[in-house]
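Take this structure first; my questions come after.
Removed from the display is one protein chain of the complex; every other protein chain stays in position.
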Amino acid sequence: MSWTDVSPVTTVPDMALATRHKPPAAAESSPSVVRLLWRSTIGKKAVMAVTGLVMLAYLVAHMLGNLKIFFGPDDFNGYAHWLRTVGEPALGYEWLLWVVRVVLLAAVVLHGVAAYQLSRRDIAARPVGYAHRGGARRRSSFATRTMRWGGVILALFIVWHILDLTTLTVNPNAEAGHPYENVVASFSTWYGNTIYIVAMLALGLHLRHGFDAAARSLGVTSARAARGLRAGANTLALVLTVGFLAVPFAVMTGVVS
Amino acid sequence: MNAPHTDTGSTAAAAPVGAAGEAPAPAAADGDMALTLRIWRQAGPEEPGAMTTYRISGISPDMSFLDMLDTLNEQLIAEGDEPVAFDHDCREGICGACGVVINGDAHGPQPTTTCQLHMRHFDDGDTIDVEPWRASAFPVIRDLVVDRGSLDRIIGSGGYITAPTGSAPEAHATAVPKAAADDAFAHAECIGCGACVAACPNGAAMLFTAAKVVHLNVLPQGAPEREGRVLDMVDAMDEEGFGGCTQVGACATACPKGIPFQSIADMNREYLRAVRKGGRG
């Protein structure tokens, strides 16, 4: 049975209205999938989930690459150079790197804009709080409550991180083409370490809630999958945080110098 | 207790007893509690409101929370004050009319409706904060009464199966696997009280909407409208000014009917599926 043909008295023209709030003809001519997604809370959440997972995949690769620093300057610098030449001669110098950068930029922007818009909506939907703060049955983990500020911290960190180790703008002792040395230089300052450590802890928390939430936003529903996701989220958060933090701690303790 | 009319005699004798009415009225002394209540009072939708403090005694642990509010109101009327307005009706936990935030929790400390919450879950001398549901989609009408019409409009946007009276096929024409029927029932139990919205830090109606989407979408009868239903209901939910889901889970904890948190992910899947299929099927 379709929306339009069910009324017992189809001879009366306006009778079809009775069958559905928004008959397809009256709705805007079928919006594109992208517009459909972007205009609803659930769609925007799906966008955040997908972009989040893209960034997560990148972070896993990035973290593994970082660990090459433990093999010494030659290995690490060689790896950095390889990243720029990978795919040659089919691809040109740094082409793949730029593709990755563009994709990441798009992901960060979409993730951030969606988060901003959704947060605005969420705050507007609950303009008045409860006089009684906290309740015995209210449930939210620290990771859940810190998603928004954690996201802001990570966004600021990305800017810092690029200025520090890509453009080298804020890394006074840096020299282009010597990533190993630049990393060591960055982690030799107190503020470099502090910023990095705070950001990586924020990343861990963000992932801990975000990975699981992304899966739910994308409609992963079975109870078994849910348990697996919970464990996966915790593991990922831990491994990535530890993996990333290994480098500054190695520099600080002199293992890498 | 504060019966304002002790001179009428018969009102004090309690139990509805028949001819052999020698049964003593349950004692009202031992174990009774004295409480301090801080209740949100607001004279009208546009009026400012404030938490107001009341003291009440003689509260029996066997009273429901609403019996307790009734007792307070009788006391207020006796004192010439206006009683506290609160929504309530069936008092059996099924109509979904009642619902206040008690000490920060929607429906209070137990997983049930306010009318089914009993005072035995509080202690003598407690201070209890009572507030209305808070969400921009639930404007306060008076005191603890809010307007939940937004939930009805979500249902109207697609929370039904189009089956005009008289057009139904024989009930056994389509067998429904027991698992699907049970799943539908588990979600159809939603009473539309709005506790999920009140508990959600984002004022989201995701659990409410998901309950209806899943109830109807898992049934074969609901299949023809499956995509349109979820798209329209989510649209309506957004239009009403509810927030989005940040996977906090407070909704499911507050739900007096135990609608599973998982149903939100089910709705997300239904929604994305409908989007993939290009909208209203």
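First chain written, first letter: the chains are A and B, and each begins at residue 1.
Just so it is clear, a residue touches a chain if its C-beta (ideal position, glycine included) is under 8 Å from a C-beta of that chain, and two chains touch if they have at least 3 such contacts.
One rule holds in what follows: contacts and distances are computed from a predicted model.
For the chain that does not appear here, its UniProt entry gives the protein name "succinate dehydrogenase", which is one of "succinate dehydrogenase", "Acetolactate synthase", "NADH-quinone oxidoreductase subunit K" or "Septum site-determining protein MinD". When the omitted chain is restored, the residue from B:Leu219, B:Val234, B:Ala252 or B:Val275 that touches it is B:Leu219. Residue positions on chain B in contact with the hidden chain: 1, 3-5, 8, 10-21, 23-26, 28, 43-44, 60, 62-64, 67, 70-71, 73-74, 76-78, 80-83, 85, 87-97, 110, 112, 116, 118, 120, 141-142, 145, 147-149, 151-153, 155-157, 159-172, 174-178, 181-182, 184-185, 188-189, 191-192, 215-216, 219, 221-222, in rising order.
To be clear about the criterion, only the chains that are shown with their structure count from here on.
Per the touch definition, chain A reaches chain B in the complex via residues 1-3, 6-8, 19-22, 24, 27, 30-31, 33, 36-37, 39-46, 118, 121-140, 144, 147, 209, 212-213, 215-221, 223, 226. Every residue of chain B that touches chain A in the complex is listed here, in rising order: 38, 40, 51, 101, 103-105, 109, 111, 129, 131, 134-137, 156-158, 162, 164, 166-167, 199-204, 224-225, 228, 231-232, 234-235, 237-238, 241-250, 253-254, 262, 264-273, 275-276, 278-280.
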